[in-house]
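What follows is a single structure, written as C-alpha cells, with notes after it.
A protein chain is absent from this complex, but the other protein chains hold their places.
Presenting subunit A:
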Amino acid sequence: MSEPTKAQTLSAAGGGGPSRRGIPGLGSLGGVGEMRHLGLLGALALLVVVGLVTRPENFATASNLVSILSLAATIGVITVGATFVIIGGGIDLSVGAVMALASVWATTVATQSYGPVTMAICAMLVGTGAGLVNGLLIAYGRLVPFIATLAMLVAARGLAQRMSDRKTQIIDADNTAVVELSTTRVLGIPLLVYIFALVVVLGWVVLNRTTFGRRTYAVGGNPEAARLAGIDVRRHTMLLYALSGLCCGIAAILIMARTTTGSSTHGDLYELDAIAAVIIGGTLLTGGRGTIMGSILGLLIFTLITNLFILNGLNTSDQLIAKGLIIVAAVLLQRRNLKERAP
C-alpha cells in the first residue's frame, strides 16, 4: 500500500544527494570525467604559469621539475592505493604510519644483512600485512574503516618507534642499491619516478580493465546491490585495504631511496595529503566514483603549490592555508558541475 510513497522517497533520495553520473574508463561514460580532468589540468596550467611568471629563472629548470616529481612519487604511490580504498567506499588513515613502519622494518640491522632485494620485499610484505589487518578488522570484524585505520595509524607508528628505538636507521654501504633508485637517472629522470609511473599505470589498468576494478566500483557505489549480485563484498573490501598497504610498502622503498634512511617519523600526515589529492581529483568520499588520473592530477596540484611556495621563499604556514582553500574550492566546483549535469 505504500508503493507510490516509497517510490517518492526513493526518487527524493536520488535527487537530494549529490547526483552521480559517468564513470570515466567505462567506455562512452568517460565524458563527464574528462571534463572534470580538464578543470584539474587547467588549474595545473595556471600554477605553471604562476611559476613561470614569478620565478622565470628557476621554475622551468630540469632540476626543479625532477624535484617536483620525486617529491610527488612517494605520496603518489600511496594515493593510488587510497583511490582504490575510497572508490570502494572506505578510508585508510594509516597509510603514513604503515609506510614508516615498513621503512623501519626494512632497514633494521637484521633485514639489511640480507641485501637490498630482501629489504624491498620486506617493505612490501610489512605494508601488505598491515593493510590485511586493516581489511580483516573492517570486513570481518565489522569495524568502521575510520576507526580501524585510526587504530592502525597509532599502533604502526608506535611499533615503528619501538623497533627503531626512535632512532633514524641509515641504509648501510652494502645496500646502496636501494638508494640508487633515487640517484640513478634514465633520460635525466630518477628511477623512483619511473616506479611511480609504473604504479599509476598498473593502478589504472586494474581499476579500469579488470574484474577487480569493476567490483571496486560496485562495492563502493552500492554494496547491497553488489552483495545481491553474488560479489563477495567482504573479501573484496579486505583486498582493497591489503592493496593500499602494498602501496604503502612500495612508497616506503621510495622514501628510503630518497632519504637513505628508515625512520618512524617518515610519512607524518601523508594520509591527509593522499586523501586531499583523491578528493581534489573528484573521487567521492562516499565511494563508487573516481579515477586514478584525477587523484594524480590532484596530487600534482598539491606538490606544485608546495614547490611554488618554496621557490618564492614564502611561509610554509601560508602554504597550508592555501592548500586548505584549494580543497574547499575543488569540492565546491565539483558540486556545481554535478548540479549542472544532474538530470
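Keep this in mind: a residue touches a chain if its C-beta (ideal position, glycine included) is under 8 Å from a C-beta of that chain, and two chains touch if they have at least 3 such contacts; residues count from 1.
Here is the rule we go by: contacts and distances are computed from a predicted model.
Only one chain is not pictured, and the protein name UniProt records for it, out of "5-oxoprolinase subunit PxpB", "Sugar ABC transporter ATP-binding protein", "ChrR family anti-sigma-E factor" or "Pyruvate dehydrogenase E1 component subunit alpha", is "Sugar ABC transporter ATP-binding protein".
Between the chain not shown and the residues A:V117, A:A229 or A:L285, the one that touches is A:A229. Considering A:F84, A:Y217 or A:Y270, the position touching the chain not shown turns out to be A:Y217 (whole complex). What subunit A contributes to its contact with the hidden chain is residues 1-8, 10-11, 14, 20-23, 26-29, 209-212, 214-215, 217-218, 221-222, 224-232, 288-289, 343.
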